[in-house]
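Here the complex is missing a single protein chain, while all its other protein chains stay put.
Then we have subunit A:
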Amino acid sequence: MTFSRLPLAGLCALLLAAQVQAADGQKLLTQGGANPAAMACAGCHGADGMGMAAAGFPRLAGLSAGYLAKQIGDFRSGTRANPIMQPIAAALSDDEINAVSRTLAALPAPAYPRTGRAEKAEGSGARLALRGAWERNIPECVSCHGPGGLGVGDTFPPLAGQSAQYLSAQLNAWRQGTRKNDPADLMGHVARALSDAEVTAVSDYFASLNPQGAAQ
């Protein structure tokens, strides 16, 4: 009994050491990383991770950790080009990427309505979101991003709670080829099939979905 305590104490010490070494996601969010070039996320995305609509900085709160970590990795590798995010991503260690992704994923996000394909669709944006445009092989957005564009798993991020500025910038990045980090070009081929007017309409549609209980 007395002997078995010794290894336990050792294990505790190890765990403590590991804790000190592991990157602190909350600190990364509010103060930035070990490398000064890794600026605090909160500066642009807000301490609540809800983004800054007018400037096109996206919501990160409540996104899947796997999706977030992949995006930061893609900024690093350049498959997703962005002049602000690329130097930040390059300055983060793998450890820091994982820690901050977990912290952001755990931030509370508002509940958005689960509008699905059974619902009526009025206007070009709602029609693309809930009906698609199959004559051009464009599936309903919600058939991958889920009802209400709430996001599904590590692959399909939420569209609800993102600004029209951010959503249209992403669709246009795919159309221009500056964002090409999607599996099997699944999003790229959809974005390229959209017209300018449709990019605006569908971005406005998802941006207009208000959290449940909020004023319209």
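Just so it is clear, contacts are C-beta pairs under 8 Å (C-beta built on N, C-alpha and C of every residue); 3 or more make two chains touch, one makes a residue touch a chain; residues count from 1.
As a convention for this text, contacts and distances are computed from a predicted model.
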| item | value |
| --- | --- |
| Omitted chain (choose from "ABC transporter permease subunit", "ATP-binding cassette domain-containing protein", "Thiosulfate dehydrogenase" or "PqqA peptide cyclase") - UniProt protein name | "Thiosulfate dehydrogenase" |
| Among A:T155, A:T178 or A:T200, residue touching the chain not depicted | A:T155 |
| Hidden-chain contact residue, picked from the options A:A22, A:A55 or A:L186 | A:L186 |
| Residue of A:G33, A:G132 or A:P157 in touch with the missing chain, whole complex considered | A:G132 |
| Residues of subunit A (touch criterion as defined above) contacting the omitted chain | 114, 116-118, 120-121, 131-132, 134, 137-139, 142-147, 150-153, 155-156, 183-184, 186, 189-190 |
